[in-house]
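Omission of a single protein chain aside, the complex is shown with its protein chains in their original locations.
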Amino acid sequence: MIYWNSFADFIAMGGYGFYVWGSFGVTALVMLIEPIVVGRSRKTTIARLKRQLRAESRSKEA
Amino acid sequence: MLEADNLECVRGERRLFAGLSFKLEAGELLYLQGRNGAGKTSLLRMLIGLLPPEAGDIRWQGEAIRRRRDDYHAALCYLGHLNAIKEELTPLENLLAGARLAGETLSEDDAIDALEQVGLAGREDLACKYLSQGQKRRVALARLVIDRRPLWILDEPFVALDVGAVDWLAGVISAHLQRGGMAVMTTHQPVAIPAGTVRELRIG
Amino acid sequence: MNDRFNLYRFASPATFYPLAGKMIPWFVALAVLFGIAGLYIGMLVAPTDFQQGEGYRIIFIHVPTSWLSMFIYLVMAFWAAIGLAFNTRLSGMMARALAPTGALMAFLSLWTGALWGKPMWGTWWVWDARLTSELILLFLYIGYLALVAAIDDPRRADKAGGILLLVGVVNVPIIYFSVKWWNTLHQGSSVNFAKSSMAEVMLWGMLLMALSFWMYSIAVALARVRTLMLERERNTDWVRAELTRTGEMQ
Partner (left out) sequence: MFDIVFTVIARDLKLAMRRQADIVSALFFFIIVVSLFPLGIGPELDLLRQLAPGVLWVAALLATMLSLPRLFADDLRDGTLEQLALSPHPLGLVVTGKVIAHWLVSGLPLALIAPVLGIQFDLAGDALFVLTAAILLGTPALSGIGAIGAALTLGLRGGGVLLSLLVLPLYIPVLIFGAGAVDATVSGLGGEGHLSLLAAMTIAAIGFAPWASAAALKIALE
């Protein structure tokens, strides 16, 4: 069922390896980085909001 | 009759006021008071229909103003803290252009009379950029002399006026109330308006 | 009446926030599943294209990202229309959460288009109608992102962005047809990426990849909208409760 004869053939992509893997690689990179960026901004937002909440409750107690 | 019903105002993050209601009948004047940032100007912008309230309704002659926007605006004269005059035009041109944009008819003679009343006689044909700040304000106030629309909404009309001009403007507002007009205004220094029923509303 | 109530309940951030949180793992799982299946078929099973050689395999990314970039713009415009018509808070946030992903899809589409073009046409960039429209679409995304970033008040930003999206969506077909027409007039390259005679396996690979990218976009957008909700609604009780709850968990 699998079309390729060897792993080397698969990597070479019939001479188009650079273009094919350049496309897939950058796409994979983008789809890896984007969730990380989103996750990190979520964490910093939550941390900042918590700080604000704490500051608020402290100023209320005072 | 102008009615505000349960108005709520949120600006950015903050709720400035909520549950604000009032009623204004012909011949009545409403003073809006409150410290800086309490939402006076926001309330005025709601009343002129530029700022949709977070909650609540504003009704003019029993109809919600957002449904009859054009009719409401035909009955409304607003004087903001900006003069709404064009520097390149003369006082006379400014008055005439303002009236035409508001859908009013104004004769040149009436406009010249109004400018004389605010002490700008002889400067009708000088571009406004050559006038002083005080004189520009008076060009803006000259609109009130000729305006016959029933509802006036004025944002700090007395600011930066000398004593004589304050008395004069109080007289103009009185005359408007006596004609059966209504007015809503914000002001820092309450000025005695001789005629009409004066009511106060404190925000915040 | 009951339906209406439910709709509003769904559209309220307090209900949508936990719902979105529960949905994200499912969409991630679907994205991975479709992705593996698509890559398996596209990269391992599908035979070579007799005209384009192995280079054709770029279409397994190029075509799905192009579809998604256009589709996301339409979805954003849909949310913008809902937001302007019904003044719902959620719709503006949805549009904003989708925009960066849409822009990335447009970028990937251009990137893979260039990498496809170099071996096929001998040049990185061709003023092909599709590539050109994709470039303009990227400009539209950047314009939207720049506009909403420039307006401080979030509600005003949502509304202004919404108007821009609606204007944009009216213009997208006009732009597309004018560019296409311009392209034929100047007799530029009009080699098709996807041949109509494409083998059935290839089509399956492309569809699976498109589904995977779609699910991925939904998952990322939901994650982003959750952060936006916390930020925007920080003074409400539900966000406070949420913040204290996550505090206990960590």
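Per-chain residue numbering starts at 1, and chain names A, B and C are given in the order in which the chains are listed.
The working rule: a residue touches a chain if its C-beta (ideal position, glycine included) is under 8 Å from a C-beta of that chain, and two chains touch if they have at least 3 such contacts.
Just so it is clear, the model here is predicted, and its values are computed rather than measured.
Across the entire complex, contacts from the unshown chain go to B, C. Of the candidate positions C:67, C:121 or C:139, contact with the unshown chain belongs to C:139.
Within the complete assembly, B:52 is the residue of B:19, B:37, B:52 or B:190 that touches the hidden chain.
Within the full complex, the residue among B:101, B:163 or B:192 touching the omitted chain is B:101.
Within the complete assembly, residues 45, 48-52, 70-71, 73-74, 76, 78, 80-89, 93, 97-98, 100-103, 127 of chain B touch the chain that is not shown.
Panel shows chain C; residues 84, 136, 139-140, 142-143, 146-147, 150-151, 156, 159-160, 163-164, 166-168, 170-171, 174-175, 178-179, 181-182, 185 of it touch the chain omitted from the view.
Keep in mind that, in the parts below, only the chains that are shown with their structure count from here on.
No other two chains have as many C-beta pairs in contact as A-C. Centre-to-centre separation of chain B and chain C, using mean CA positions: 48 Å. Centre-to-centre spacing of chain A and chain C amounts to 16 Å, using the average Cα coordinate of each chain. Residue positions of chain C touching 2 or more other chains, listed in rising order: 234.
Taken residue by residue, chain B touches two or more other chains at no position, since every residue touches fewer. Put simply, chain C touches chain A in their complex at residues 43-48, 53-55, 57-58, 61-62, 65, 100-101, 104, 107-108, 111-112, 115-116, 118-119, 216, 219-220, 223-224, 226-227, 230-231, 234, 239-240, 243-244, 246-247.
On the chain A side of its complex with chain C, the touching residues are 1-4, 10, 13-16, 19-20, 22-24, 26-27, 30-31, 34-35, 38-39, 41-42, 45-46, 49-50, 52-53.
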